[in-house]
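One protein chain is absent from this view; the other protein chains keep their places.
And then subunit A:
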Amino acid sequence: MSVDATTVRRIAHLARIAVSDAEVPHLQGELNAMLAFVEQLSEVNVDGVEPMTSVTPMEMKKRADVVNDGEIADVIVRNAPDTVNGFFLVPKVVE
């Protein structure tokens, strides 16, 4: 399988990465090189094989359902590019 220019633009939008028209042919070439490389997996017989979900067999641990942290809003927003009154600030999303 290989990707065309439209697909490259669609993936970039899904990944939320701006891509200029000038970059598309280059990216298309690189992605197709990677896809050509992984193509060899199609020759493996995977009939009846379970897909791996956990490399180490183990049961997922669950912590007790209790509040064990909090009241640190100032710490949480400390690294944010823009905040107001302990909230993250983003461009308007609701008209």
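Here is the rule we go by: contacts are C-beta pairs under 8 Å (C-beta built on N, C-alpha and C of every residue); 3 or more make two chains touch, one makes a residue touch a chain; residues count from 1.
Note that contacts and distances are computed from a predicted model.
Student: As a check of understanding, state which of "Glutamyl-tRNA(Gln) amidotransferase subunit A", "ABC transporter permease", "Simple sugar transport system ATP-binding protein" or "histidine kinase" is the UniProt name of the chain not shown.
Tutor: Missing chain, UniProt protein name: "Glutamyl-tRNA(Gln) amidotransferase subunit A".
Student: Hey, which subunit A residues sit against the chain that's not shown?
Tutor: Within subunit A, the residues that touch the unshown chain are 1, 3, 7-8, 11-19, 27, 30-31, 33-35, 37-42, 44, 46, 49-56, 58, 60-61, 63, 72, 75-82, 88, 90-93.
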